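Quick notes on the structure that follows.
Only one protein chain is missing from this complex, and each of the others stays in its spot.
Moving on, here comes chain A:
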Amino acid sequence: MNAASDVGYHAQRQARWHYGEIAFWLIVLACGFAFPSRYLIMTDILRLALFTMSLDLILGYAGIVSLGHAAFFGVGAYAAGLLALHGIVNEPVLALIVSGLAAMVLGFATSFLVIRGVDLTRLMVTLGIALLLEALAERFSNITGGTDGLQGIEMQPIFGQVPFDMFGKAGFFYSLAVLFLLFLFARRVVHSPFGLSLRAIKNNPLRAAAIGIPVNRRLIAIYTLAAFYAGIAGALFTQTTAIASLDVFAFERSADLMLVLVIGGTGYLYGGLIGAVIFRMLQELFSTITPQYWQFWIGLVLVVIVLVGRQRLHRWVLYVPNLVIRQVAGRKGIVAVPESEA
């Protein structure tokens, strides 16, 4: 084979769809039909998955740590709430996009603070921004409803056609559609030269600059995009629950997000999705066993994951699925877990 086309083939290797991925999405869709009584929790998982994917974009790809990602979630949530409450934008999809853009503007504005400095500085700056917004939301209670939150939000039908029902069915499929579209977009972006340059910056910013990558510009771009994703997740929260309260900005939200991403794994986009499922299931499992101390068990799981190493866990967990897939699709179909996830 000609070397150039060989190079092209291998360069696109990761961008190709694997059977495992298609299976993954089919299973998610099937869940919508298989568990009609569980729409609310499943919608919650989808929102968390989208929110975590946002963190994965900056942490997993560009190496920007954040303990204040709830800032964008919160802005998106309140924006969606206010738009619906005051009838500014009634159509949910349009309101969703506007809310995402509001978070994006904040992301762009604060990115200049975040890209400076190293990990510890970034942790503190992001944490500080989220705290600041929480305090502002509390202070301006005439707009945000203060500690009571926004009440009496009534959502209009999606595209004027599909109303949100009390079982959460519409909310689930709406959230799933949004998640899937944003996933496709993110997938495209991370396999572009831009996405690769983010991984290069994470690996070695010194060398990245030395081959002509404008490091700061790239970081600002991805941080802004991630803020948009988080804002959309927040807006989905308000739209599907019809409430927005101060806890959208809470520190716990940002911290949980980090847990979810670590559980699911960074830098391959599915980490947020898988992590959200595992996290919520563990949460439910542990809280039925021990309602008061479920956090103890979550903590234990986290310690085990970090100590044992996710790659080894993946090998155990995916042993059976891989066996099945190998029978059906041959070696190529193995559920892809990048080696860098060790």
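Rule of thumb we're sticking to: contacts are C-beta pairs under 8 Å (C-beta built on N, C-alpha and C of every residue); 3 or more make two chains touch, one makes a residue touch a chain; residues count from 1.
Here, contacts and distances are computed from a predicted model.
Undergrad: As a check of understanding, state which of "ABC transporter ATP-binding protein", "3-methylmercaptopropionyl-CoA dehydrogenase", "NADH-quinone oxidoreductase subunit M" or "Heme exporter protein C" is the UniProt name of the chain not shown.
TA: According to UniProt, the chain not displayed is called "ABC transporter ATP-binding protein".
Undergrad: Out of A:132, A:189 or A:278, which touches the unshown chain?
TA: Looking across A:132, A:189 or A:278, the contact with the absent chain belongs to A:189.
Undergrad: Considering the whole complex, which of A:45, A:84, A:103 or A:200 touches the chain not shown?
TA: Reading the full complex, the residue touching the unseen chain is A:200.
Undergrad: Would you write out the residues of chain A that touch the absent chain, in ascending order?
TA: Against the missing chain, chain A presents residues 3-13, 15, 188-189, 191-197, 199-200, 203-204, 206-207, 209-215, 217-218, 221, 339-340.
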